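Attaching a single structure in C-alpha cells format; questions to follow.
Only a single protein chain was left out; the remaining protein chains are all shown in position.
For chain A:
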Amino acid sequence: MNDQRLRLDLADLAGEVDPVDLRDRTLRASRRLGIQRAVASSAAALVLIGAATGAAFVIRPDATGPAPLPANTPSITVAPTPTGSPSGPAPTVSPGTSGSPGDPTVKVLTGTLYYLGRTSKDAVVHAVQGGADRTVARIPLGGEPCVGNSITVSPDGQRLAWVEDADTAGFGALMTAAIDGTRKRKLATKVGCLGSRALVWMGSDRLMVRQDDGASVLMNAVTGRPVDGDRGEETDPCWSADGRFLAAMDESGPFVSGPGSRRPYHYDPPSEDADKYDGWSVRSVSMDGRYVAVGWKGTDPSRRDDSHAVVEVATSRVKTLPVNGEVKNIFFTSDELVLIRRAGRIVVLDARFEVLDEVAEARGTRGLALLAYAP
C-alpha cells in the first residue's frame, strides 16, 4: 500500500457529502457581502478623513455640539460642528443635549459607547461620548484572529478582556486590562476565543469563559480567580448589565432567571432568514429581566451582533419596535435605555419602548462592532 490508497480513501470519504443546490444561498450571501464591504470601505475611508476632520456624534442638528474631551485622551478627533473643539477643560460627562430644551422627561445619551475597530496590527477600542470619538486602547493583534475576535468591554466601561496567544484550536491566555489598555493581567490559560461571544460579562467584575475541556468557568476579573459554585448546564449565557438576570438555554429551552424567578420562553426566528445562520441567542437582557434582545449566531467571526428582535419573556411575544429599516443592534443599558442601532443611527428608547431620541453615530464608528455602553 502507498499514497495511492490514501487518495482512494479520501475520494471514498468525500463521496459521503450530499450534493445540494447552493445557487440561492450563494446569491443571498453575495448580497450580504456587498453590503458589508460597502460599510467597511466607508468606515475605513472615514477613519482616514477622521484623523483630520474628526467624527461627530451629532445629537441633533440644533445640538450645542460635542463635549470637550478628557485631557488625557490618547487620540482626539475634532467634531465637525461649528462649536466643537477638543481643547479646553476636561469634563467627563457629556452635556447631554439631545432632548428638547426644557423638556424634563427626555433622557439623553450621556454615557459612553465603546466600539471595536481594527488596523492591520491592532484591535482599536473607540469611546464615543458627547459627540467625540476617541481611541482609548490599542491591543496588538499579534498576527492572530483571536484578540480581535474576543476583545470585550465590561458594562461599566472600566475593563477590557480578551484572549491572546491562542493555539490552532482557538484556546489561549485570558487577559484583562484597564479600559486604556494599561494594568494588563493574565487571568487564565486555555480559554476559548471562538464565536461572536467568546467572553461574556456577568456584571462588570465577572467574566464567563470557555475552557478547552468544554467547561464554562466564571472568572472574577478583580481577584483573577475562578468563582466557586455550580457551573450549571446552560449554554449561550447573557446577563443584564448589572449581572442580576441571566438569559440562557438548557435542555428545557430558553429561559431568564433572576432573584427568585426563572421564566421559560420561546422564540421562533423568521424562517426566511433562519437557514442562513447557526441559530439564535440572546444578545442583551433588560435590567428588569422582562425583555431579551435576540440575535443570529453568525457562521464567521465578524463580531456582528445581528440582534434583530426583542422578546417579552413573560408572553414570548416579539415586541414591535418603533423603528423603520433593518435593525443591526439592540442593546439594553444599565440606565434602562434601549439603544437600537440601524443605518448609522441609534434610536434611543425608554424602558417602555417609546422613542426618546435618534442620534447619528460618529462617522468613524459606523459599521464597527458596538461592544458596550456605559452610562
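The definition used in the following text is that contacts are C-beta pairs under 8 Å (C-beta built on N, C-alpha and C of every residue); 3 or more make two chains touch, one makes a residue touch a chain; residues count from 1.
Keep in mind that, in the parts below, contacts and distances are computed from a predicted model.
According to UniProt, the chain absent from the figure is "SigE family RNA polymerase sigma factor", selected among "SigE family RNA polymerase sigma factor", "Ferredoxin", "Hydrogenase/sulfur reductase subunit alpha" or "NADH-quinone oxidoreductase subunit J".
Hidden from this view is one chain, which touches chain A at 1-3, 5-7, 9-23, 25-27, 29-30, 32-34, 37, 145-146, 149, 168-170, 193-196, 214, 278, 297-301.
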